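Shown next, in structure tokens, is the structure this report addresses.
Heads up, one of the protein chains got dropped from this complex, but the rest are sitting where they should.
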Amino acid sequence: MMRPIRFVLFAVVLLAAASNAALAVERFPPPEFTDHALPTTQFAPARPAFIQYVDVALLAGGLALASYLALARRSRRGLFVLSIAALAWFGFVRHGCVCSIGAIQNVALAAGNANYTVPWVVVAFFVLPLVFTLFFGRTFCAAVCPLGAAQELVAVRPIRVPRWLEHALGLLPHVYLGLGVALAAVGTAFLICRYDPFVGFFRLGATSAMLIFGGCVLAIGVFVGRPYCRFLCPYGVVLGWLSRLSKWRVRITPDQCIGCRLCEDVCPYGAIEPPTSALSPAARPAVRGWFVFFLVLLPVLIAAGAVLGSHLAVPLSRLDPAVELAEQVWAEDHGLTHVTTDASDAFRNTQRPPEELYRAAQSQRVKLAWAGMGFGAWVGLVVGMKFIMLARYPRQTDYEPNPAACVSCGRCFWYCPQDQVHRLQTTKDTKNTKTAC
Amino acid sequence: MAEKSPTINRRKFVADGLRVAGAAGLFGAAGLLTMRRGGEPINNLWQIDPNKCVACGNCATHCVLDKSAAVCKHAFRMCGYCNLCTGYFEPEAAELTTGAENVLCPTGAIVRTFVEDPYYEYTIDEPKCIGCAKCVKGCIAFGNGSLYLQIDQDRCMHCNECAIAVACPSEAVRRVTAETPYLPKDGDPES
Partner (left out) sequence: MNQNTPQPESSAIACLAASATAWVAVVFVFVVCVLLVTDYARRQWDNPFDSSEFIALKQELADPSVGVARRDAIKMKLRVLDQNLRREFFQRQRLAHVGAHLLVMGVVVLVLAERAAATLRRRMPHPGPAVSPPGTQQRLAAAGVSRIAVSVAAIAFGVIAAFAAFGVGTNLPLAVDQLADQSTAPDQQRAIAARAGDGARQTTGVAPAPEPDFPTNEEIARNWPRFRGPRADGIAAYENLPTTWDAVSGKNIAWKTPVPLPGNNSPIVWGDRIFLSGADRQRREVYCFDAGSGRLLWTREVPSTPPSRSAVPKVEAATGFAAPTMTTDGRRAYAIFANGDVVAVDLAGQIVWSRGLGVPEENMYGYAASLAIYRDRLLIQWDEGTADDKLSKMIALDAATGKTVWQVPRPVTGSWASPIVVVHDDRPALVTAADPWVIAYDPADGHELWRAEGIMGDHGVTPVAAGGLVQVGNEYGEWLAIRLGGAGNVTETHIAWRGEDGLPDTVSPLASGGLLLLTTSSGVLTCYDALSGEMLWDHDFETQITSSPTAVGRLAYVFAKNGKSFVLEPSRDECKIIAENDLGESCVTSPAVQNGRIYIRTKKHLMAIGGSEDITKNE
């Protein structure tokens, strides 16, 4: 038998007794040098802690400033400048992590796993925009969120998405939110982070799949305003609900609406609802019938969703590395595959019994069955509520932004003739005051 | 109008109260979450546990960064200073010279310097290191295991979900606290 050179050379060196650590076998005792100092291993320092305080302070400041600019100053230009600043700081300087959208998952994980301690910065990023939205509407989306800002900048040739399509696609973020929370709560994956559209741009480099996805979102964003915010963003869903309840929010005109339709025309996000007339009395019984029907349908949809969702445990579990490893080890042990993976090899080296792994995988799958059931019920609830909302025909007299859809970008301010009149008045007043001085 | 206004005021008051309660609730929940210490400390930096690492090479290919955040570190106190370093040389190297045909590192990031007969010192030229773990594998297999991968906190972007951790076959990538950002193999981060 031919012996490779290494054995011959190793034979020269006396083998020392093996130490306990599996990977740190002291086969060759370190020499004791007489006049040679051992170098020290150099480690780059961790990021300074103060940067987190800066982040949270800038977030709070940004939210306050955005709310002021949107509601008090009604300044589109101010919001624009602020959004560029947010894009620069939270995006390009801080590389897009942590963001409020991703923070949903950390909070979900903390709720689902008592062992996990969620960093306070993440909680702050999750809660601050919510609280601001509760009082001022979605000003976070207008000028603080770097993802929103990136899309805001490219929305130059927006077309109108038909209402029906908007309603149908509007379900997507809810589903995404449900899925993201379900997977994060059981600790399987942070799906929302995995498909972050712009983080690759913020870091000036990423896998081509990420770059292509981000590029597509931006390209679509030229023609369809804020596609990620409207049809994917899970945080936008939460902000939308809170915005409905907000104390103050963006109003198009400070005075009487004159029905000129300019604001509706200029809004790239289809967020402005036209006035509606009351339904004719003849139609009312049928409408009421539909309403009651959907009210009854709601629990049915929730139940159906829950049943279907509980069957999602297996497909969802395939996203879990631990379950995937258990599947692989099982397949190897039962002769279903010849090919081992790095993960199964590593597992074999730990000498842990496979049963332990199987049981862990199964308990994870049980958790995922519950999470899937919750997710299914949630989707059922969302669809049912959508139907109920569509069966309502509220009367509206003015052109008004839909509080859930309006991202407070402030484009309509400049276009509203009434607003212009108001501004002129204010400017004159200021001038008068100045001359008086 | 006069009759309506008390109702409106009351409603407004109730709504405001609810909003304040909601905000208080949100802050309260946030406070609880922040105060609550789970079983773990606040771990918000990613790091490789060298005792679990199997040197599979995924760090080089799965990091979201073009230049992986994982780099090779050398625990000098564990090193045997071998002439035939299996982290430095190809397994079947014909000669122990620094010629490309004998050297394992694809980027030439390991520097071999003579100390005294028969000992050689190996240092990592980190800017060149791509975290491929070839040397780590060789050192674990036949040497003392003094070469190991760590995530350079300077290079790391601190993603919320680390792509290397997802791809790691041995669950070696985990979150650590900012106080202990490195898991050095010989136990001395700074000294």
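Going in written order, the chains are labelled A and B, and every chain counts its residues from 1.
In this section, a residue touches a chain if its C-beta (ideal position, glycine included) is under 8 Å from a C-beta of that chain, and two chains touch if they have at least 3 such contacts.
Predicted model only: the values in this text are computed from it and were never measured.
Trainee: Which of A:Ala111, A:Ala331 or A:Ala404 touches the chain that is not shown?
Mentor: A:Ala331
Trainee: Kindly state which of the options A:Leu171, A:Ile220, A:Leu245 or A:Leu298 is in contact with the chain not pictured.
Mentor: In the full complex, the listed residue that touches the missing chain is A:Leu171.
Trainee: I'm checking contacts with the chain that's been left out. Which of A:Ala85, A:Val154, A:Leu298 or A:Ala404 qualifies?
Mentor: Answer from the full complex: A:Val154 touches the omitted chain.
Trainee: Out of A:Ala66, A:Ile302 or A:Val379, which touches the unshown chain?
Mentor: That would be A:Val379, which touches the missing chain.
Trainee: Tell me which stretches of chain B touch the chain missing from the display.
Mentor: Looking at chain B, the ones touching the missing chain are residues 66-67, 90, 92, 94, 99-101, 106-108, 132, 141.
Trainee: Residue by residue, what part of chain A touches the chain that was omitted?
Mentor: Interface residues of chain A facing the absent chain: 1, 15, 17-18, 92, 153-154, 156, 163-165, 167-169, 171, 175, 201, 204-205, 207-208, 211-212, 215, 259-262, 264-266, 274-277, 279-280, 282-283, 287, 301, 304, 308-309, 311-312, 314-315, 317-318, 323, 326-327, 330-331, 333-338, 345, 348-349, 351, 353-355, 358-359, 361-363, 365-366, 376, 379, 383, 386-387, 390-391, 393, 415.
Just so we're on the same page, only the chains that are shown with their structure count from here on.
Trainee: Quick check: in the complex, which residue numbers of chain B touch chain A?
Mentor: Touching chain A: residues 15-16, 18-19, 22-23, 26-27, 29-30, 33-34, 36-45, 50-54, 56, 58, 64-66, 73-82, 84, 86, 91-94, 115-116, 119, 121, 123, 126, 140, 142-146, 150, 152-155, 157-161, 166, 169-171, 178, 181-182, 184-186, 188-191 of chain B.
Trainee: What does chain A use to touch chain B in their complex?
Mentor: 4-6, 9-10, 13, 21-31, 33, 36, 38-47, 49, 95, 97-98, 102-103, 105-107, 110, 113-124, 126-127, 130-131, 134-135, 189-190, 193-194, 199-200, 203, 205-207, 210, 242, 245-247, 321-322, 325, 341-347, 349-350
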